[in-house]
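The complex appears here without one of its protein chains, the remainder shown in place.
Now for chain A:
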Amino acid sequence: MTTAVSRVGDDGMVASPARRVGKLHREGLAAYLFLSPALLFFCVFLILPFIFAIVLAFSDWGGFDLSTLKWAGFSNFGDVLSFDGTFVKPILVNTLLFAFGSVFLATFGSVLVAYCIDRLSFQGFWRVLYFLPVVATVVAIGNVWKMMYQPAGLINAVLNKLGVNSVGFLSDSSYALPAVTVVHAWASIGGAVLILTAGLKAIPEMYYEAAEVDGANSWHTFWSITLPLLRPAVLFVLITQFIGGLQSFALIIVMTGDGGPVNATNVAAFEMYQRAFKFGAWGTASAMAMVLFVIILAITLLQLWIARRRGEETS
(Lines give C-alpha, C1' and ligand atoms only; values in the text may rest on other atoms or scores of the structure.)
Protein backbone atom coordinates (compact mmCIF):
# COMPACT_ATOMS: atom_id res chain seq x y z
CA MET A 1 0.00 0.00 0.00
CA THR A 2 2.59 2.54 1.05
CA THR A 3 4.83 1.73 -1.90
CA ALA A 4 1.99 2.26 -4.35
CA VAL A 5 1.23 5.64 -2.83
CA SER A 6 4.83 6.74 -2.76
CA ARG A 7 5.39 5.71 -6.35
CA VAL A 8 2.65 8.08 -7.44
CA GLY A 9 4.34 10.76 -5.34
CA ASP A 10 7.69 10.05 -7.02
CA ASP A 11 6.20 10.31 -10.48
CA GLY A 12 4.56 13.59 -9.60
CA MET A 13 7.91 15.07 -8.65
CA VAL A 14 9.80 13.99 -11.73
CA ALA A 15 9.76 16.60 -14.45
CA SER A 16 10.85 14.58 -17.47
CA PRO A 17 11.55 10.91 -18.33
CA ALA A 18 15.23 11.71 -18.86
CA ARG A 19 15.58 13.12 -15.35
CA ARG A 20 13.75 10.10 -13.96
CA VAL A 21 16.22 7.72 -15.56
CA GLY A 22 19.09 9.78 -14.18
CA LYS A 23 17.63 9.66 -10.71
CA LEU A 24 17.07 5.90 -10.84
CA HIS A 25 20.59 5.44 -12.09
CA ARG A 26 21.98 7.42 -9.20
CA GLU A 27 19.77 5.52 -6.77
CA GLY A 28 21.10 2.26 -8.21
CA LEU A 29 24.68 3.40 -7.71
CA ALA A 30 23.91 4.36 -4.11
CA ALA A 31 22.17 1.04 -3.52
CA TYR A 32 25.16 -0.96 -4.70
CA LEU A 33 27.47 1.18 -2.57
CA PHE A 34 25.31 0.40 0.47
CA LEU A 35 25.31 -3.28 -0.45
CA SER A 36 29.00 -3.49 -1.34
CA PRO A 37 30.40 -4.58 2.08
CA ALA A 38 27.83 -7.36 2.32
CA LEU A 39 28.21 -8.52 -1.28
CA LEU A 40 32.00 -8.48 -1.07
CA PHE A 41 31.80 -10.51 2.15
CA PHE A 42 29.46 -13.07 0.65
CA CYS A 43 31.75 -13.50 -2.36
CA VAL A 44 34.78 -14.23 -0.18
CA PHE A 45 33.16 -16.06 2.75
CA LEU A 46 30.19 -17.77 1.14
CA ILE A 47 30.38 -18.29 -2.62
CA LEU A 48 34.12 -18.95 -2.76
CA PRO A 49 34.14 -21.44 0.16
CA PHE A 50 30.98 -23.10 -1.15
CA ILE A 51 32.61 -23.75 -4.54
CA PHE A 52 35.81 -24.78 -2.77
CA ALA A 53 33.82 -27.21 -0.59
CA ILE A 54 32.37 -28.88 -3.68
CA VAL A 55 35.77 -29.06 -5.42
CA LEU A 56 37.41 -30.54 -2.32
CA ALA A 57 34.77 -33.24 -2.01
CA PHE A 58 35.75 -34.48 -5.47
CA SER A 59 39.50 -34.26 -5.03
CA ASP A 60 42.37 -36.10 -3.50
CA TRP A 61 44.44 -33.67 -1.48
CA GLY A 62 46.49 -33.57 1.68
CA GLY A 63 48.70 -30.86 3.09
CA PHE A 64 48.42 -27.23 2.04
CA ASP A 65 49.98 -26.96 -1.43
CA LEU A 66 47.15 -26.36 -3.93
CA SER A 67 49.29 -27.57 -6.87
CA THR A 68 49.18 -31.13 -5.49
CA LEU A 69 45.37 -31.22 -5.64
CA LYS A 70 44.14 -34.08 -7.86
CA TRP A 71 40.69 -34.81 -9.27
CA ALA A 72 39.32 -37.94 -7.62
CA GLY A 73 35.83 -38.26 -9.07
CA PHE A 74 33.37 -39.92 -6.73
CA SER A 75 36.00 -41.99 -4.92
CA ASN A 76 35.74 -39.92 -1.70
CA PHE A 77 32.01 -40.54 -1.62
CA GLY A 78 32.62 -44.23 -2.27
CA ASP A 79 35.02 -44.38 0.69
CA VAL A 80 32.73 -42.42 2.96
CA LEU A 81 29.53 -44.26 2.13
CA SER A 82 30.96 -47.81 2.00
CA PHE A 83 29.29 -50.02 4.52
CA ASP A 84 32.50 -51.46 5.99
CA GLY A 85 33.60 -47.97 7.03
CA THR A 86 32.49 -46.20 10.19
CA PHE A 87 30.78 -43.20 8.60
CA VAL A 88 27.40 -44.70 7.70
CA LYS A 89 27.23 -46.94 10.75
CA PRO A 90 27.62 -45.92 13.52
CA ILE A 91 28.37 -42.23 12.78
CA LEU A 92 25.53 -41.23 10.44
CA VAL A 93 23.13 -43.41 12.42
CA ASN A 94 24.26 -41.65 15.61
CA THR A 95 23.71 -38.27 13.93
CA LEU A 96 20.13 -39.17 13.04
CA LEU A 97 19.44 -40.67 16.49
CA PHE A 98 20.90 -37.59 18.18
CA ALA A 99 18.86 -35.20 16.01
CA PHE A 100 15.61 -37.23 16.16
CA GLY A 101 15.94 -37.88 19.87
CA SER A 102 16.65 -34.31 20.88
CA VAL A 103 13.98 -32.91 18.56
CA PHE A 104 11.40 -35.34 19.90
CA LEU A 105 12.22 -34.51 23.53
CA ALA A 106 12.54 -30.76 22.95
CA THR A 107 9.33 -30.48 20.90
CA PHE A 108 7.30 -32.59 23.30
CA GLY A 109 8.72 -30.69 26.26
CA SER A 110 8.32 -27.25 24.74
CA VAL A 111 4.71 -27.78 23.62
CA LEU A 112 3.82 -28.96 27.11
CA VAL A 113 5.71 -26.14 28.83
CA ALA A 114 4.56 -23.38 26.47
CA TYR A 115 0.93 -24.51 26.85
CA CYS A 116 1.22 -24.61 30.64
CA ILE A 117 3.04 -21.26 30.90
CA ASP A 118 0.26 -19.69 28.81
CA ARG A 119 -2.16 -20.53 31.64
CA LEU A 120 -0.10 -19.03 34.48
CA SER A 121 0.79 -15.64 35.89
CA PHE A 122 4.33 -14.21 35.58
CA GLN A 123 4.68 -15.65 32.08
CA GLY A 124 7.73 -13.51 31.27
CA PHE A 125 9.59 -14.85 34.31
CA TRP A 126 8.94 -18.50 33.39
CA ARG A 127 9.98 -17.98 29.79
CA VAL A 128 13.26 -16.34 30.80
CA LEU A 129 13.91 -19.26 33.17
CA TYR A 130 13.52 -21.81 30.40
CA PHE A 131 15.61 -19.64 28.11
CA LEU A 132 18.70 -19.54 30.36
CA PRO A 133 20.46 -22.53 28.70
CA VAL A 134 20.18 -20.84 25.31
CA VAL A 135 22.19 -17.89 26.63
CA ALA A 136 24.89 -19.96 28.35
CA THR A 137 27.99 -21.10 26.46
CA VAL A 138 28.14 -24.71 25.35
CA VAL A 139 31.31 -25.08 27.44
CA ALA A 140 29.38 -24.25 30.61
CA ILE A 141 26.45 -26.51 29.69
CA GLY A 142 28.67 -29.39 28.62
CA ASN A 143 30.93 -29.29 31.66
CA VAL A 144 28.13 -28.92 34.18
CA TRP A 145 26.19 -31.85 32.74
CA LYS A 146 29.37 -33.91 32.44
CA MET A 147 29.90 -33.26 36.12
CA MET A 148 26.29 -34.13 36.97
CA TYR A 149 26.58 -37.42 35.04
CA GLN A 150 29.67 -38.53 37.03
CA PRO A 151 29.35 -41.40 39.55
CA ALA A 152 29.70 -38.77 42.29
CA GLY A 153 27.45 -36.29 40.49
CA LEU A 154 23.99 -34.93 41.16
CA ILE A 155 22.03 -37.29 38.89
CA ASN A 156 23.52 -40.49 40.28
CA ALA A 157 22.98 -39.13 43.79
CA VAL A 158 19.28 -38.73 42.98
CA LEU A 159 19.14 -42.22 41.42
CA ASN A 160 20.78 -43.73 44.50
CA LYS A 161 18.23 -41.99 46.72
CA LEU A 162 15.52 -43.67 44.63
CA GLY A 163 17.21 -47.03 45.15
CA VAL A 164 18.70 -47.29 41.66
CA ASN A 165 22.36 -48.23 41.16
CA SER A 166 24.74 -45.63 39.72
CA VAL A 167 24.98 -45.44 35.96
CA GLY A 168 28.17 -44.51 34.07
CA PHE A 169 26.26 -42.22 31.72
CA LEU A 170 29.21 -41.04 29.65
CA SER A 171 31.48 -44.07 30.03
CA ASP A 172 28.95 -46.78 29.13
CA SER A 173 28.56 -46.92 25.34
CA SER A 174 24.87 -47.79 25.53
CA TYR A 175 24.06 -44.73 27.68
CA ALA A 176 26.45 -42.14 26.23
CA LEU A 177 24.45 -41.11 23.15
CA PRO A 178 21.11 -40.84 25.00
CA ALA A 179 22.93 -38.87 27.71
CA VAL A 180 24.24 -36.18 25.33
CA THR A 181 20.92 -36.18 23.43
CA VAL A 182 19.06 -35.28 26.62
CA VAL A 183 21.43 -32.36 27.25
CA HIS A 184 20.95 -31.05 23.72
CA ALA A 185 17.16 -31.26 24.13
CA TRP A 186 17.36 -29.57 27.53
CA ALA A 187 19.34 -26.70 26.01
CA SER A 188 16.96 -26.14 23.10
CA ILE A 189 13.59 -26.16 24.89
CA GLY A 190 13.77 -22.44 25.72
CA GLY A 191 13.99 -21.21 22.13
CA ALA A 192 11.15 -23.49 21.09
CA VAL A 193 8.98 -22.27 23.98
CA LEU A 194 9.34 -18.68 22.73
CA ILE A 195 8.28 -19.54 19.18
CA LEU A 196 5.39 -21.71 20.38
CA THR A 197 4.26 -18.95 22.72
CA ALA A 198 3.94 -16.59 19.76
CA GLY A 199 1.86 -19.30 18.08
CA LEU A 200 -0.33 -19.74 21.17
CA LYS A 201 -0.97 -16.01 21.51
CA ALA A 202 -2.20 -15.96 17.90
CA ILE A 203 -5.06 -18.38 18.68
CA PRO A 204 -8.23 -16.28 19.01
CA GLU A 205 -9.76 -16.22 22.49
CA MET A 206 -13.23 -16.93 21.09
CA TYR A 207 -12.32 -20.54 20.26
CA TYR A 208 -11.60 -21.17 23.92
CA GLU A 209 -14.81 -19.43 24.93
CA ALA A 210 -16.81 -21.54 22.50
CA ALA A 211 -15.18 -24.70 23.84
CA GLU A 212 -16.09 -23.72 27.38
CA VAL A 213 -19.70 -23.07 26.39
CA ASP A 214 -19.76 -26.55 24.86
CA GLY A 215 -18.51 -27.94 28.16
CA ALA A 216 -15.11 -29.16 26.95
CA ASN A 217 -12.51 -29.85 29.65
CA SER A 218 -8.99 -28.50 29.30
CA TRP A 219 -7.65 -31.82 27.98
CA HIS A 220 -10.26 -31.74 25.21
CA THR A 221 -9.57 -28.10 24.46
CA PHE A 222 -5.87 -28.82 24.13
CA TRP A 223 -6.35 -31.69 21.67
CA SER A 224 -9.09 -30.24 19.50
CA ILE A 225 -8.28 -26.52 19.52
CA THR A 226 -4.78 -25.69 20.72
CA LEU A 227 -2.78 -28.42 19.02
CA PRO A 228 -4.37 -28.22 15.53
CA LEU A 229 -4.07 -24.42 15.46
CA LEU A 230 -0.52 -24.57 16.77
CA ARG A 231 0.52 -27.01 14.05
CA PRO A 232 2.43 -24.50 11.86
CA ALA A 233 4.53 -23.32 14.82
CA VAL A 234 5.16 -26.90 15.98
CA LEU A 235 6.21 -27.89 12.49
CA PHE A 236 8.58 -24.94 12.28
CA VAL A 237 10.16 -25.86 15.61
CA LEU A 238 10.44 -29.51 14.59
CA ILE A 239 12.20 -28.82 11.31
CA THR A 240 14.56 -26.04 12.43
CA GLN A 241 15.59 -27.97 15.53
CA PHE A 242 16.11 -31.09 13.45
CA ILE A 243 18.38 -29.21 11.05
CA GLY A 244 20.24 -27.76 14.04
CA GLY A 245 20.57 -31.18 15.67
CA LEU A 246 22.00 -32.75 12.51
CA GLN A 247 24.94 -30.33 12.44
CA SER A 248 25.58 -29.75 16.13
CA PHE A 249 28.76 -31.16 17.64
CA ALA A 250 30.16 -28.56 20.04
CA LEU A 251 28.35 -30.21 22.94
CA ILE A 252 29.83 -33.58 22.01
CA ILE A 253 33.38 -32.19 21.88
CA VAL A 254 32.96 -30.67 25.33
CA MET A 255 31.23 -33.67 26.93
CA THR A 256 33.08 -36.63 25.40
CA GLY A 257 36.20 -35.07 23.88
CA ASP A 258 36.59 -37.52 20.99
CA GLY A 259 33.08 -38.86 20.32
CA GLY A 260 33.74 -41.82 22.56
CA PRO A 261 33.45 -44.28 24.12
CA VAL A 262 34.51 -45.90 20.80
CA ASN A 263 32.45 -43.73 18.42
CA ALA A 264 29.33 -44.14 20.58
CA THR A 265 28.72 -40.38 20.50
CA ASN A 266 30.51 -39.56 17.26
CA VAL A 267 28.36 -37.60 14.78
CA ALA A 268 28.86 -36.69 11.12
CA ALA A 269 29.91 -33.05 11.52
CA PHE A 270 32.37 -34.00 14.28
CA GLU A 271 33.86 -36.81 12.17
CA MET A 272 34.29 -34.30 9.34
CA TYR A 273 36.04 -31.90 11.74
CA GLN A 274 38.38 -34.63 13.00
CA ARG A 275 39.21 -35.99 9.53
CA ALA A 276 39.99 -32.50 8.29
CA PHE A 277 41.86 -30.88 11.15
CA LYS A 278 43.38 -33.87 12.90
CA PHE A 279 44.37 -35.91 9.84
CA GLY A 280 44.40 -33.28 7.07
CA ALA A 281 42.21 -35.49 4.87
CA TRP A 282 40.47 -32.56 3.17
CA GLY A 283 38.85 -34.67 0.44
CA THR A 284 37.26 -37.31 2.66
CA ALA A 285 36.17 -34.72 5.20
CA SER A 286 34.59 -32.54 2.50
CA ALA A 287 32.74 -35.53 1.07
CA MET A 288 31.30 -36.16 4.53
CA ALA A 289 30.27 -32.52 4.78
CA MET A 290 28.61 -32.78 1.38
CA VAL A 291 26.62 -35.90 2.36
CA LEU A 292 25.35 -34.18 5.49
CA PHE A 293 24.63 -31.00 3.54
CA VAL A 294 22.50 -32.87 1.00
CA ILE A 295 20.45 -34.39 3.84
CA ILE A 296 19.98 -30.96 5.43
CA LEU A 297 19.17 -29.32 2.10
CA ALA A 298 16.46 -31.92 1.42
CA ILE A 299 14.87 -31.14 4.80
CA THR A 300 15.14 -27.38 4.22
CA LEU A 301 13.43 -27.70 0.83
CA LEU A 302 10.72 -29.81 2.44
CA GLN A 303 10.20 -27.02 4.97
CA LEU A 304 9.96 -24.37 2.23
CA TRP A 305 7.51 -26.58 0.33
CA ILE A 306 5.33 -27.01 3.42
CA ALA A 307 5.43 -23.26 4.13
CA ARG A 308 4.46 -22.46 0.55
CA ARG A 309 1.59 -24.96 0.55
CA ARG A 310 0.35 -23.50 3.82
CA GLY A 311 0.50 -20.01 2.28
CA GLU A 312 -1.68 -21.19 -0.61
CA GLU A 313 -4.13 -22.80 1.78
CA THR A 314 -4.71 -19.59 3.72
CA SER A 315 -4.83 -17.18 0.80
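By our rule, contacts are C-beta pairs under 8 Å (C-beta built on N, C-alpha and C of every residue); 3 or more make two chains touch, one makes a residue touch a chain; residues count from 1.
Everything that follows uses one rule, which is that contacts and distances are computed from a predicted model.
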| item | value |
| --- | --- |
| Name per UniProt, for the chain absent here [options: "DNA polymerase-3 subunit epsilon", "Carbohydrate ABC transporter membrane protein 2 (CUT1 family)", "Glycerol acyltransferase" or "Assimilatory nitrite reductase (NAD(P)H) large subunit"] | "Carbohydrate ABC transporter membrane protein 2 (CUT1 family)" |
| Among A:80, A:99, A:179 or A:233, residue touching the chain not depicted | A:233 |
| Residues belonging to chain A that touch the chain removed from view | 2-3, 5-6, 9-10, 13, 24, 27-28, 30-32, 34-35, 37-39, 41-42, 44-46, 48-50, 52-53, 56, 64, 66, 109, 112-113, 115-120, 124, 126-133, 135-141, 143-145, 147-148, 150-154, 156-157, 186, 189-191, 194-195, 197-198, 205, 208-209, 212, 218, 233, 236-237, 240, 243, 247, 249-250, 253-254, 269, 272-273, 276-277, 282, 285-286, 289-290, 292-293, 296-297, 300 |
